[in-house]
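For this view, one protein chain was removed and the others were kept in their places.
The first chain written gets the first letter, and so on, giving A, B and C; residue counts start at 1 in each chain.
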Amino acid sequence: MPGSSIGQRLVLTSFGESHGRCIGAVLDGCPAGLELEEKDVQKMLDQRKPGQSLVSTQRKEGDVVEILSGVFRGHTTGAPIAMIIWNKDQHSRDYENLVTKMRPGHSDYPALVKYNQYNDYRGGGRFSGRLTATHVMGGAIARKLLKQTLGVETNSYTIKIGKISMNEKFDQKMKSKIYQNEVRCPNQKTAEKMRASILAARKNGDSLGGVIESITTGVPVGLGEPIFSSLESDIAKAIYSIPSVKGVEFGSGFAGSELFGSQNNDPYVTKNGKVSTKTNNSGGILGGLSNGMPITMKVAFKPASSIAKKQSTIDIKTKKAAILQVQGRHDPCVVPRAPPVVDSLVSLVLADHALIGGFIKPVL
Amino acid sequence: MPGSSIGQRLVLTSFGESHGRCIGAVLDGCPAGLELEEKDVQKMLDQRKPGQSLVSTQRKEGDVVEILSGVFRGHTTGAPIAMIIWNKDQHSRDYENLVTKMRPGHSDYPALVKYNQYNDYRGGGRFSGRLTATHVMGGAIARKLLKQTLGVETNSYTIKIGKISMNEKFDQKMKSKIYQNEVRCPNQKTAEKMRASILAARKNGDSLGGVIESITTGVPVGLGEPIFSSLESDIAKAIYSIPSVKGVEFGSGFAGSELFGSQNNDPYVTKNGKVSTKTNNSGGILGGLSNGMPITMKVAFKPASSIAKKQSTIDIKTKKAAILQVQGRHDPCVVPRAPPVVDSLVSLVLADHALIGGFIKPVL
Amino acid sequence: MPGSSIGQRLVLTSFGESHGRCIGAVLDGCPAGLELEEKDVQKMLDQRKPGQSLVSTQRKEGDVVEILSGVFRGHTTGAPIAMIIWNKDQHSRDYENLVTKMRPGHSDYPALVKYNQYNDYRGGGRFSGRLTATHVMGGAIARKLLKQTLGVETNSYTIKIGKISMNEKFDQKMKSKIYQNEVRCPNQKTAEKMRASILAARKNGDSLGGVIESITTGVPVGLGEPIFSSLESDIAKAIYSIPSVKGVEFGSGFAGSELFGSQNNDPYVTKNGKVSTKTNNSGGILGGLSNGMPITMKVAFKPASSIAKKQSTIDIKTKKAAILQVQGRHDPCVVPRAPPVVDSLVSLVLADHALIGGFIKPVL
Partner (left out) sequence: MPGSSIGQRLVLTSFGESHGRCIGAVLDGCPAGLELEEKDVQKMLDQRKPGQSLVSTQRKEGDVVEILSGVFRGHTTGAPIAMIIWNKDQHSRDYENLVTKMRPGHSDYPALVKYNQYNDYRGGGRFSGRLTATHVMGGAIARKLLKQTLGVETNSYTIKIGKISMNEKFDQKMKSKIYQNEVRCPNQKTAEKMRASILAARKNGDSLGGVIESITTGVPVGLGEPIFSSLESDIAKAIYSIPSVKGVEFGSGFAGSELFGSQNNDPYVTKNGKVSTKTNNSGGILGGLSNGMPITMKVAFKPASSIAKKQSTIDIKTKKAAILQVQGRHDPCVVPRAPPVVDSLVSLVLADHALIGGFIKPVL
């Protein structure tokens, strides 16, 4: 309840701070019998690792995961899987002047009021985007579990950076292209433009936001529970745990709200006895349940709050106006690092529901 | 966990079906000492009641709530508050032919697969929008609790129907105008256009969607918990329990993802020692915590799935193509009935967090 | 969390007060496809009904259950099953003088401090043993579900009233004898002595306690989860929700703590390839998991707190000593009414774990 855990049958608990000793996760409820080794998790962590290019923060971290429990002879045992990454490259001194000057767009101010002087503000502490690595620790396992047992696979990718959009529809053949560029956009030309816009923003001491699209294929019909555990409810809750997310829509989403019902409804068709829908405006979810079509979602990320440009703010001690220039190494755009995080959270929710609904057994 | 409950410290459990004997709710965890009588709840239920005009379904229901427990001598006791509405005006026969012809955009198909022949399909059963009345039962109490103890108040209203938008910014003075028209748009002229567009769609056997905006004022700083119980996480989870919702954004949302950080960051200012921000692109939430600014959210509703127009679909028994003409009385647009539902769900989440965070005491 | 719900995958929510309009329960998570009608529940409710004899309270209640939701065409649908009993025979005036004179052994005093003047004290309000009928509402369904799907069956019976004990070991052949007498002891001679001792206590304005034993047969191996969701943890939690319970032990329990390990360990044996243990000192639970042997538990009930005898207490207003003579109609011994309640709670926990562990499917 205090906010560090998610899931009902498959529960992820996150711990750690940006500039503390480590960050870590405990995944409880994973079925016994899943082959698992550290590289399964490391692979996805590497996809979100900072310091990969000019596009993201220059903080360099090995981000090497260690599995501490729950695995025996190369398989999960059914016991909680604890994982840890030791923090290494902290520059905590960079944050000294933040103690009183509230950074616009950051949690500094509400966290200070909520926790008084006790909040660990270094590098954003508990509120840092760095904590999304703990989502990936659990999500990498959930993703493997789903793929292996049900053939379910989530792929997320960048479709917008600032005002630059990828215009063509995603095609499963594009999967292999997502990680071929730094911005994680499967269209190489658009990716190049996106990259340039990020570099321009960085040069200008500014930052950019964007939109991630996520498509999950292979979903069986009937995942999810009506009303408060609808797939949309649980996926949105998970996605909104990412610090910069400010919008989540499924299927035709906001655009669909402008259509007529006769346009937005997805007519059913059968092909070789298999039921599907001609269009997929529902994003694969009806009544909170999966209908067998791909689950599609778009996630809006605000531009990163930490910018090098001078900003006007207040000094919380004097309650007077102040000028702030954020130090430290920051992502000029967090979007390129988000696809594995979105993959992870969607996978965690779907695996949880697959266990609840009996689609995956407690022992493989 | 099975999906009929929401909340941690203030828990709403919903029960009932569209064409069953009743619908009802149990609200557990409400502080003792709140003055409460049925009319407090009835008032908000009346705001979402069907049959109010041509705009919505012609099904006529008194929707009279009875409080069954948890209140003694006009005050809540701290015990669970059970509430019930007896269903009266069901026309279950209208749904006979739906048993095999899957309605596009509805839960029929996934629910049939999930629950086999056991699903109560009458009027959408458990998946009906009618169940949002159970959200209002609990939400009306949460809303009263918040207003009385903290001065927190959520107001939701229609800003878009199909392609017709309200263009001016909402102002607290507009509050009294929301319920002065059938579409719940505080701008009377826009409301009139919206109404006309709904009537045109209905006449055409079609339906419309739209967007609700929700503003919550008086929020103290520090509501919410980091990561998985962020305000955005918990509010979005609650809102996505509404059957037709397909998009939820906070503050500048999707539009904000196109801005630069220097544009989207909200600079802090002080006025008479009180901290606020010049703009409110964050929607009043930073790091998952309230920052004292109004919480603003937009919710996208898809066009209602039940339309009178003929639609192509399949017969699930024969697995062959079929033509469906949905009978029964349906809302050509559910948006006008949604504002009290959105008010309710936001209030439930905020009251829950206010109790968790110690902002409201267990006994008033 | 606020205390009115139990279970994870199969959740029972209880509502109502002793002298309110009704008592009720919502059971969420029951698999779809279970045949269910009111008499399935009524039968178990009748076993705990007051007013059956001189042994228990003279309050007469039809205690007729109505199923309000979750059942369609004679089968459960997977939706929450709401049930209600309307209260009828309240004599609330009997409780007027309790408002200030605190009844020893009752919740009056802590409830007054906790809830201030808002507590519904009539007939014990939310703290009344009457609320155990809501446990039976849910438990009757869980018991039917377990029996039908897994052949699991819990039988509870009285083995001690005051100092009178049943000495022989329970045998499954005794099952049919439990409800052949008013005290629910399967040995008729002992039952007669128990009955006489209760009548003597009543005549003397006093009350008695006792011990219930519970045996569950047909349990598959591996129900339960290690550590905090051990079967013992979850069963004990459920049983301690019964107002008068003050002790719970499994298998050899307190007596076993006096033995040597070589005496208390249950040696494994095989018979026709089936594994069992020679003795059952573990009560069918090892490491928190069922081991396939019958689950055996003993539950200690304190003597009923409401007695006709004059008692010394205090007046909470004046803080002075006072003499109290409890009015109203009370059970001189609650034990004879408890077996169906214990059956219910054990069944709820086991059915919950059977769903969690995949032993029962979400759709039958």
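One rule holds for everything that comes next: contacts are C-beta pairs under 8 Å (C-beta built on N, C-alpha and C of every residue); 3 or more make two chains touch, one makes a residue touch a chain.
Just so you know, these numbers come straight off a predicted model, no measurement behind them.
J.: Per the definition of touch given earlier, which of A:Ala79, A:Leu199, A:Ala255 or A:Val269 contacts the omitted chain?
T.: Considering all chains, including the one not shown, the answer is A:Ala79.
J.: So one chain is hidden, and I want to know which residue out of C:Thr217, C:Asn265 or C:Gln327 touches that hidden chain in the complete assembly.
T.: Touching the chain that is not displayed is residue C:Asn265.
J.: Identify the residue among C:Ala32, C:Ala236, C:Val342 or C:Ile360 that touches the chain left out of the display.
T.: C:Ala236
J.: Hey, which chain C residues sit against the chain that's not shown?
T.: Listed in rising order, the touching residues are 1-6, 8-9, 14, 102, 104-107, 109-111, 113-114, 124, 126-127, 131, 160, 162-163, 201, 205-211, 221-222, 225-230, 232-234, 236-238, 240-241, 243, 245-254, 256-270, 273, 275, 277, 281-283, 286-292, 298, 300-307, 309, 311-314, 316, 319-321, 356-357.
J.: List every residue of chain A that touches the chain not included in the displayed model.
T.: Contact residues on chain A toward the absent chain are 1-5, 8-11, 13-17, 20-24, 26, 28-29, 32-33, 68-70, 72, 75-82, 84, 114-116, 118-120, 122, 125-126, 363.
J.: To test your reading of the contact rule: which positions on chain B touch the chain that is missing from view?
T.: On the chain B side, contact with the omitted chain comes from 1, 8-9, 79, 226, 356-358, 361-362.
Quick note on the criterion: only the chains that are shown with their structure count from here on.
J.: Looking at contacts between chains, which pair has the highest count of C-beta pairs?
T.: If you count contacting C-beta pairs, the leading pair is A-B.
J.: How would the chain A/chain B interface be labelled, same or different, where same requires over half of its residue numbers to be shared?
T.: The interface is built from the same residue numbers on each side, given that over half of them are used by both copies.
J.: Overlay chain A and chain C by their C-alpha atoms and let me know the rotation angle in degrees, rounded to the nearest 5.
T.: 180
J.: If you average the CA atoms of chain B and of chain C, how many Å lie between those two points?
T.: Chain B and chain C have C-alpha centres separated by 39 Å.
J.: Could you put a whole-Å number on the gap between the CA centroids of chain A and chain C?
T.: 46
J.: Between chain A and chain B, what distance separates the C-alpha centroids? Give it in angstrom.
T.: For chain A versus chain B, the centre distance works out to 26 Å.
J.: Touching two or more other chains, which residues of chain A qualify?
T.: 1, 8-9, 226, 356-357
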